[in-house]
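Excluded from the complex is one protein chain; the other protein chains are retained at their positions.
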Amino acid sequence: MSECCRDVICEDCLVLLYIDERRRFVFKVRRGGRQGSDKGVLYHDSIIGLPYGSKVKLNTGVEAYVLKPTLRDLMERYFERKSQVIYPKDHGMILFLSGIGPGSRVIEVGVGSGFTTAMLAWFVGDTGKVYAYEIRTDMLEVAKRNLERIGLLDRVELKLRDARMGFDEKNVDAVIADIPDPWNILDAAYEALRPSGSFVAFMPSINQVQRLLLALHEHHGFEDITVVEVLSREYQPRPDALRPKTTMIAHTGYLLAARKVYS
Amino acid sequence: MSECCRDVICEDCLVLLYIDERRRFVFKVRRGGRQGSDKGVLYHDSIIGLPYGSKVKLNTGVEAYVLKPTLRDLMERYFERKSQVIYPKDHGMILFLSGIGPGSRVIEVGVGSGFTTAMLAWFVGDTGKVYAYEIRTDMLEVAKRNLERIGLLDRVELKLRDARMGFDEKNVDAVIADIPDPWNILDAAYEALRPSGSFVAFMPSINQVQRLLLALHEHHGFEDITVVEVLSREYQPRPDALRPKTTMIAHTGYLLAARKVYS
Amino acid sequence: MSECCRDVICEDCLVLLYIDERRRFVFKVRRGGRQGSDKGVLYHDSIIGLPYGSKVKLNTGVEAYVLKPTLRDLMERYFERKSQVIYPKDHGMILFLSGIGPGSRVIEVGVGSGFTTAMLAWFVGDTGKVYAYEIRTDMLEVAKRNLERIGLLDRVELKLRDARMGFDEKNVDAVIADIPDPWNILDAAYEALRPSGSFVAFMPSINQVQRLLLALHEHHGFEDITVVEVLSREYQPRPDALRPKTTMIAHTGYLLAARKVYS
Partner (left out) sequence: MSECCRDVICEDCLVLLYIDERRRFVFKVRRGGRQGSDKGVLYHDSIIGLPYGSKVKLNTGVEAYVLKPTLRDLMERYFERKSQVIYPKDHGMILFLSGIGPGSRVIEVGVGSGFTTAMLAWFVGDTGKVYAYEIRTDMLEVAKRNLERIGLLDRVELKLRDARMGFDEKNVDAVIADIPDPWNILDAAYEALRPSGSFVAFMPSINQVQRLLLALHEHHGFEDITVVEVLSREYQPRPDALRPKTTMIAHTGYLLAARKVYS
C-alpha cells in the first residue's frame, strides 16, 4: 500500500521537479497550481496521484521527472536565503564532530536562515530537540518559515536571545555555533553541555579560528580540539569525458570542535 | 540526575581515554580492568563513578581525560578492521546524497568490517532499519562483533548473500553500495527502492565510476546523477602557528548517487 | 642608468595598469594613446618617462600603478584567446616534469593561442628553441600575433603540420602535447626525443589519461610515468580576515609525463 508524500504525490506534498541538472524546482502541490521554468510549465493537477519518480511532460513537451525532495533539495531549492549558508560537505562533518544522532538534544547558536537548524532537526529526529538561538528577529522569522515549510518546526525551539547571556538548557549533547564571535559563548556552552559534550564552531576566516583557539587554551574547560576544512569536488557525470567540474566552491569555512572536560 | 554511560562512567560503559591527540583508546569498563599505553596504565576501577570528561592520572602520573566516545571514536578506535574503511568525510556526504534520516529503511551492500553499517544504524535510529548484505562469512562476523560492541546490532539485519541475486526488501529509502562491481546490482536496487529512492555507490577507482555511469545510462531507471569526491584537511590546532597538517588522506573513493525513476 | 622597458616606461614598452586586484590592463605605450577602464582613462603620454612602479592618476582622479608586466600578466591580460588555456599552476609543473631550462630545444604540439608556447619560449631563453606544431591555420595566426606582441616570436618556429605525420627535429629535450589524442604522436615523439628526453601531455579528461597510459604500456619506449594534477588556491589578502577566495578553478587538466628509454 503506497503512502501519500512518501510514495505517491498528493495535495500538499513537496515535489522536486527535475528537468535537468541545473533546472531543479521544489514546490508544494496545490490544486490548480503551476510550476514555471524557462523550459515550460508543469500543472500541479497533472501529477496528483502519480508515484514519485514518474516521468512527466511540461506544457512545451519537454520531459522531466517528479522526485521526492531530500533534505538537501529542500535546503537548496525551497528555503529562503537571507544569510550565508553552510553546505552539505560541512553539515556532514558537523554531524560526526558533534557526535549527535537521533534523540540528541542540541543547542544551535546563530540560526540565520535556518539551514543548519533544519539539518540538525532532521537528524535528531522526533525524539531529539534543537534549541536555536538568534539575535535578529528578521532572521528568526525566515528560519521559522523555512522550518515550517518542510515540517520540522516541531523539533525546534527558536529563541530570540543573545547567546552570550547564557542558555536555558542544561546537559545538552552538543553546542553548534555559527556566529562571528564564538569565543564569547564558551562559558555559556560549558554550562549547558553534558559531561564530555561537544562544542563545534563554523568560521569563515582563519582569524576567527586563531582567536577561538586562544580562547579555548585560556578557558581550560575543553580538550580534544580538532580544526578541519572540508572540500567537495563534483565531477561532470559523463562516462566518455569524465572530469571534475571546472569551478568549485573553494571555501565556505573552517570547523573547530572541542569537548567539555573537568580540569 | 545523571545517567550511566551518558553522564557517568559505570561498569560496562564505553570510554575514550584521551591522553593526547594521537593517544586515544576506547575500551569497555570492567572491574579490575586496565588500559595500557606507552605513557602509562589506567586502572578501570579508578574511573568508575566519575563523570565523563574527568581528568585522570595514569599510573605514571601522566594526565589524561576520560571522554564519552562518539560514533567516530568508536569506529576509529574500537572497531576491528579487516577491510578498507570509509571515512567520516565520505559518510557525511553519503547521508546527504541518500536523503536518509531517523526512521529510514536502508539496504547496504558490501558490509566489510561494518563501518558504514554502524554509521547507517546510528542515523536511522531505533525506528529505522539497515539490511546489510555481504558475501564473505568472515567479514560478516567481524561486522557483527563490531556492531554488537557498540550496541547497534538490533538495528541491523546482517545477511550472508550475493546482492546480485536480489534483495528481500521492498520499498526501501536507499541502497548504499561499497562493492567492486556496483553496476551488477542496479536491477536488484531498482526493484528494492521506493519510488524516487536513492542509490549511492562508493568506489575507489575512476574506472569503476565510468563503468557505473555507463550502466546507469543503459539502465534508464535512474536519473539525477551526481559524482563527487570529498576531501578533508586537518589543521594543527596551534593559534601561534596555524597550518594544515603536513600529510593528508588524499583519496579514499568517489561517490556516485542516482535516484529511481519510472521512464 | 635606467633602461627603457626594464626600469623606465618609454614608447612601445609594455605596461600593466594596475587599478585594483580585478582591474588590470596590459597595453603597449603609444604617443597619444589612451587606456580605458570603468574607473577612468589613462593617457599614455602621461606615463612616458616614468619609472615602472609609479603611482598615476586616471582622468577621474582614481589612483593606480603602472607596473612592468610579468609573463603571467602578458598571458592573462594581453593575449588573444581562441582556445582553452593552461594556467601558471600547470605551466610550473610542466617545466619541472619536462626538465627543460635555458638552452633547451622543445617540441610543442597543439599550439592553440600560444600560451604554452610563450611560456616555453620564455624559459628556454635566447639560446633555446621551441618547435611549435599546430593543424589549424587560424590558431597559428593567433599564436603568432601573441608571440610577436610580447617579443618572443624569434625563439619559436611555428609549423602548420599534423604532428602524427612526424616531426622535422631530432634530439630534442622534450615534447609537450596539448592535443585531444596524444597517444597518436607517441611514435613521432619517440623519434624526435634525445635519449631519456621527456614526453609531457596535458589532458582535460580522465579518459584521455587512461587511453594514453594504455598506449604507453603498449609502446614500451617510455618509462618513469607520472600522472599528476595541480591545484592552486588563492586567498584574499586581508590580514584581519584571511580566508581562501570563495570559488576557484577546480580543474584544468591532468598532466602525464614519461621518459624515452631503449628497451
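The first chain written gets the first letter, and so on, giving A, B and C; residue counts start at 1 in each chain.
In this section, contacts are C-beta pairs under 8 Å (C-beta built on N, C-alpha and C of every residue); 3 or more make two chains touch, one makes a residue touch a chain.
Everything numeric in this text was worked out from a predicted model, so none of it was measured.
*Asks:* What are the shown chains in contact with the chain that isn't displayed?
*Replies:* A, B, C
*Asks:* Considering the entire assembly, which residues of chain A contact the chain that has been omitted?
*Replies:* So the residues of chain A touching the unseen chain are 206-207, 210.
*Asks:* Against the chain that's been left off, what residues of chain C make contact? List them.
*Replies:* Chain C touches the chain not shown through residues 2, 6-8, 18, 21, 51-55, 65, 67-68, 70-72, 88-89, 91-93, 95-99, 101-103, 122-127, 171, 194-196, 198, 206, 209-211, 213-214, 217, 223-239, 242, 254, 256, 259-263.
*Asks:* Residues on chain B that touch the omitted chain in the whole complex?
*Replies:* Spelled out for chain B, the touching residues are 204-207, 233, 240-252.
Following the convention adopted for this analysis, only the chains that are shown with their structure count from here on.
*Asks:* When the Cα trace of chain A is superposed on that of chain B, what is the rotation angle, expressed as a multiple of 5 degrees?
*Replies:* 180
*Asks:* Using the average of all C-alpha atoms in each chain as its centre, how far is it in Å between chain B and chain C?
*Replies:* So the centroids are 46 Å from each other.
*Asks:* Which whole number of Å gives the spacing of the CA centres of chain A and chain B?
*Replies:* One centre to the other, that is 21 Å.
*Asks:* Considering chain C alone, which of its residues make contact with at least two other chains?
*Replies:* In chain C, 206-207 touch at least two other chains.
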